[in-house]
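One structure, pasted below without further comment.
Apart from one protein chain that is not included, each protein chain of the complex appears where it belongs.
Chains here go by letter, A and B, matching the order in which they are written, and residues are numbered from 1 within each.
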Amino acid sequence: MTTPRVGERTGRIGDSTARPDGTPKVTGAFAFSSDLYLTGMLWGVTVRAPHPRAEIHGVDVGPALAVRGVAAALTAEDVPGRAVYGLDVPDQPVLARDTVRYQGEPVALVAADHPETARRAAAEVAVDYTVLEPLTDPRRALDDGSPQLHPGGNLVRHVPIRRGDPQPTAEVVVTGEYTVGMQDQAFLGPESGLAVPAADGGVDLYIATQWLHVDRDQVAAALGLAPELVRLHLSGVGGAFGAREDLSMQIHACLLALRTGRPVKMVYSREESFFGHVHRHPAILRYEHGATREGRLVYVKAEILLDGGAYASTSQAVAGNAATHAAGPYEVPNAHVDVYALYTNNPPCGAMRGFGAVQACFGYESQMDRLAAACGLDPAEIRIRNAMREGSAAITGQVLDFPAPVAELVRRVRDRPLPPQRSTDLRAMPGGVGGTTHGEDVVRGVGYGVSIKNVCFSEGFDDFATARVRLEVTGGEPVATVFTAACEVGQGLVTVQEQVVRTELGVDRVMIAPADTSVGGAGSSSASRQTYMTTGAVRAACAKVRDRLAGRDPASLGDEVIDATVEWRHRPTSPLDPVTGQGFAHVQYAFAAHRAVVDVDLGLGLVKVVELATAQDVGKAVNPLAVAGQIHGGSAQGLGLALMEEIQVRDGEIVNPSFTDYLIPTVLDMPPMSLDVLELADPNAPYGVRGVGEPPTISSTPAIVAAVRAATGRNLNRVPVRPEHITAEGLSVEAGR
Amino acid sequence: MRPFTFVRAIDADQAVAGYAREPEWAMYLGGGTNLVDLMRLGVAEPGLLIDVTRLPYDRVEEAPGGGLRIGAAVRNSDLAADPAVRRDYPVLAAALLAGASGQLRNQATVGGNLLQRTRCGYFQDVTKPCNKRRSGSGCPAVEGDHRNLAILGHSEHCVATHPSDMAVALTALGATVHVRGRAGERIVPMPGLHRLPGDEPDRDTVLDPGDLITAVELPPLELAARSRYRKVRERASFAFALVSVAAALDAEDGAVRDCRIALGGVAHVPWRAEAAEEELRGGPATDDAFRAAADAELAAARPLRDNGYKVPLARELIVRTLAELRDGTGADASGGTP
Partner (left out) sequence: MRVELTVNGEPQVADDVWEGESLLYVLRERLGLPGAKNACEQGECGSCTVYLDGTVVCACLVAAGQAEGAEVVTVEGLADGDALDPVQRAFLDAGAVQCGFCTPGLVVAVHDLLARTPDPAEADVREALAGNLCRCTGYEHILAAVRLAAERGGEGRS
C-alpha cells in the first residue's frame, strides 16, 4: 500500500547508505501491517482454546452471530480448502475441528464492525471440550504410555551424525547436561494484516511476513483457490526474527473477508501474539567431549532433545541444524550425535534467529570451558587450538571451501583491552536503577563464546530468489526499479537492493517496488540468507540489463524500457545421509566470537554485563552501519536468553504472556558493544557476502554465561540464569566455609 | 471489555455521590496505568468509571502539623521530583523512581498507585481460578507458578504480592491515608490500609466501596532524611520487585536510636518489618545486628516450593541497606531526571 519512492541516496556496495524507508519510519508515516485502514472494513478476532489438550465435541457460534455488529463467525466447517497447513509438514489445522493440541490453538473466528464488538462476540462462542491430560515432558514423548499426538507418532525427526571411530577414547573427558528455556522472538509489531476480497473471487492480503510465496501457497490451499487468485503484498513489518515464517492470521483474515465480502483487518494483542507464533525450541542437551591432555578434541558425543510442541513447523530443519552444528566451529575427527525433535502439547516451536544452532552452542561452548579447565588451558586458547579453518571438515564431512577465520575471531576479542574495573555510576552496577549495591559482593568475570551458523537453506532444498529490474528514462533521468518478493523486515534489505543497482548500473535513482507475489519467489527473509540471495538475484538481473544496454549511456534510452527478470540460485547442497548424517548440507557457514565481561552481585544473584566485544566475519560489509546494527541487535537477543528471557510453561500453559512478565533487555541492560568486522570474501557468494544476522545471537549467550561462571564458580547449566541459580549455590558455598 | 459509562468528576462530593448511585459497578479512575489494563484483560469490569484525576488534589504542600500532605491526584513523577520529598523523604522519591517507566510515572497518581492490584499471573488471566478475582474459585498459585509471589503473611487462599514500590516507602514512613467516604472523612494509617489475604483475598485494602483517597500525609520524621529504597528485579529497570526494602536509620556512636523498615515483593501488603525494627532499636549498629534483625523478621517467612530464594535475598538487602544508611554511602542510584 506504499508507493515506490525515489531514492535520494547515492551509496553503493560498501557504503553506509541511509535507508529509503528511514524518513517515513521516523515521522510515523510508514505503514505497518497494523496501521492499514479501509473504509467499511471489519475487524477479525480469533477464538482460542484455553486447554493444551482436549477433544472438541462441538462449536456453537450462534451466540456470537447474535451480537449486534457481527458479520461472520466461522469454524473448521467453514474452511473450503485444505484443512491443515505447515511449512514443512501440513499438520496444523487452520481451525481445530475435533482435537486441541496446545493452549491457544485457534478454534473459531469472528468479524465485526469494531474490534471490541468482535472480542465480545468471540467470548460468546461456545465450545464443548473434554479436557485431556497433556503430554508436556519431551523426555516422555516417545514412551509407550504417552499419548500419540499425531498419526505418525511423537517423533518429528531424528538426525544422527556418525563420523570416525564409533568407540573413541581420550585422555581427558568432560560431560555435561544443559538446558535451554523457551525464548520468544518478541518482535514489537504484532501479527496483523488486512484481507481485501477482490472482484475476481480472489483476495488481496496486505501482510507482515518473512516469506510471501510460501504464505501465498498455504493460504490458497486452505481457501481452495488457485494461487494466482491469492495476491500477497508486503506491508510494513515490525520485526520478525523467525516468528513470521509460519502463518498466523493470514488464512483467518482471508476466510473472513471472502465470507463477508468486506475487507477484514486482524491485529493480535501482545498476549495473543505469545500464542500466535512459534517460539525457540527449548532443549535438553547431553554432551561428552574427549580430548588430548593438550586440549585437542578427539571426539564429541551429543544427544539433544528439542521440544517441538504441538505442531511440526520447522522442527525438522531445526533438528538438522542442531545436529550439524553440534560440535561447534571446531575440528573434531570423531562424532556421535543424535538430535530428536518431538511433539508435545507445549506451545509449537519453530524458527527463531539462530535456529537450532543457539541451543547447540550453549551446550558445546559450556563444554569447551569445562575442557579448558580440565586441561589447565585458557578458554580462549582451547578454542584457538581446535578452531576450524578453510579446508577443515565439519562433523558432516563437509569441507569448508571458504574462509573460516575462527581462531582469528577469538584472538580479536581476546586481545581487546578490558573495560575499566568499575564505574562510579550505580546504574552501571548489577541491579541497575534498583541501587542494590555500590560494589559490595560484586565480582567480575570474563567469558567467551564462538558460534557457527549455516547461511541460506540447506540439506538439498531448492533455494532461489527472483528479481526483476527495469531501467527507463523518467523526467530526463535514468531510473531503475527493482521488483522482488523479498521481505524487508527491518534488516535493511531495501537499502541493499538500491546499493546493488547503483553499483551495477551506475544509476543513482533507484526505486524499490513494494514486495508482492506478482514476481517470482524470493525465499524467506531468514537463515541469514536474504542479502545473499536477493543481492545475487538483483545483481544478476542488473547484468542482464547491462547486456541489453550494450554499452549505451542509460540516459540515452529515450522511450526504450529494459526489463529483465532472473531466478537466481546458490550452488546446490545435498541431503544428509539418513544413517551417518554425512553430506554437503550447507552452502556457507558464518562465524562470530564474543567476549563478555560481567559484574555479578553474589549476594543478590544479579548480573550486569559490562561489555560485549564481538568479532565477526561478514565476507563483505555491503552496508557497514546496517551490519553493525545486526550484530548489536543479535547480541542483545542473546543477552536476553542468557539472563532473563523465557516463556514459562507449566502443564502446557504459558504463564507469562506479556511484556510485564516476559522480560526483554532494556537500554539499561545493554552494555557498550565493541565490534571487529572482518571482510574475508566467500568466493562462492555475490560480492563475497556472508550472512550476518544470526551468529551474534548464538554466541553472546554462552559468552555471558561463561563470564558469570568465571565470576562465581557456579555451574549454571541452564539458560536463562536466574538470581536464585547464583544465590542458591552461593548458600551452599557459604555454609561450607 | 464490558460496556460502561464514563464520567469525569470535578469535586469529591460529585465523585462519591456518583459512586453511591452505582455501588455494585462503579470504580474510580486515576492515571489508568493499572485499571485500564485490567479492564482490557477483563479482570476489572466497571459499569461506571469515574475519572478523579481532575479533582483538586494535585498539590504537595506542608501539612498543618508539619510533615507533607500529598494530593491523591499528584502524578508519581511530580512527587518524585518534589524538592521537599527529595530532601526530607528521599526513600519515597527513590521508590517512585524505581517503579515502572518515565511514561507511566507521568500518568500514575498517588491514589491509584496505592490501589494497584497484584501482578500474580492467575489474577491477570480470567480463564483461571483466582480467589482474589472470584471468591471461592481457588488459588492455582499455591501449587502452580509462584516463583515471584509471597513468602510472608500469605494464606492457603492467596499467595499474591502487592506490586507498588511507593507504598513500601509510605509504609516505612508511617504515612496516613485520607479517605472520603459516604460517612465523611477518615484517616487510615499505613501500615493498615492494605490487608493480608486471610480468607478474603478479594479485599486488598480496608477501604469500603465508594471510599475515595483524597490525600496521603507524611508525618514529620527527622530520620527520614536519611532513608533509602533498594529494589531487586530481573532486569536493570522497568520490572516489578522480587524483593525491595525501604529503610530509614538514625544511628549515632555505633548505636541505633531509631529506624523504619518495610519490605516489598514479599507479601500481600507492603510489609512493615516491625520485628526487625524492634530488634534494632537501642542496639548496636553493626552488620551482625542488622543480620539478626533481618533474621528476626524473616523467621516468620513461609516460602512456597519455588520462592525460597527470596528469603536470603530479603536478608541481604536489609543488611546492605541499613549498612549503607549507617555509613552514609551509596547515594541514590537514579539520576532522577524529573
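Everything below uses one rule, namely that a residue touches a chain if its C-beta (ideal position, glycine included) is under 8 Å from a C-beta of that chain, and two chains touch if they have at least 3 such contacts.
Model, not experiment: these values are computed from the prediction.
For the chain left off this view, which of B:Ala17, B:Val36 or B:Val126 is in contact with it?
Touches the omitted chain: B:Val36.
From the list B:Asn148, B:Thr161, B:Thr176 or B:Ser237, which touches the chain that is not on show?
Of the candidates B:Asn148, B:Thr161, B:Thr176 or B:Ser237, B:Ser237 is in touch with the missing chain.
Consider the whole complex, including the chain that is not shown, and state which of A:Arg82, A:Arg162 or A:Arg427 touches that chain.
For the chain that is not drawn, the touching residue is A:Arg427.
Which of A:Gly633, A:Pro702 or A:Pro720 touches the chain that is not shown?
Going through A:Gly633, A:Pro702 or A:Pro720 one by one, A:Gly633 is the residue touching the chain not shown.
Using the touch definition up top, pick the residue from B:Pro23, B:Pro56, B:Gly102 or B:Gly138 that touches the left-out chain.
In the full complex, the listed residue that touches the missing chain is B:Gly102.
Provide the residue numbers of chain B that touch the chain removed from this figure.
1, 3-6, 8, 29, 31-33, 36-37, 39-40, 49, 51, 53, 75, 77, 100-104, 106-107, 236-238, 334-335, 337-338
Residue-wise, where is chain A in contact with the chain that is not depicted?
16, 18-19, 21-23, 25-32, 34-35, 37, 114, 116, 185-190, 236-241, 267, 269-270, 425, 427-428, 433, 489-492, 625-626, 628-629, 632-637, 658-660, 664-668, 670, 672-673
Just so it is clear, only the chains that are shown with their structure count from here on.
CA centre of chain A versus CA centre of chain B: separation in Å?
So the centroids are 40 Å from each other.
What part of chain A is in contact with chain B in the complex they form?
50, 116, 119-120, 271, 426-427, 429, 431-438, 440-441, 603-606, 608, 643-644, 648, 650-651, 655-656, 658, 660-661, 663, 665-666, 668-669, 722-724, 727-728, 731
Help me check something: in the complex, which residues belonging to chain B touch chain A?
Chain B reaches chain A through residues 1, 41, 94, 97-98, 119, 121, 124, 127, 144-145, 228-240, 242, 244, 309, 312-313, 316-317, 320, 324, 329-335.
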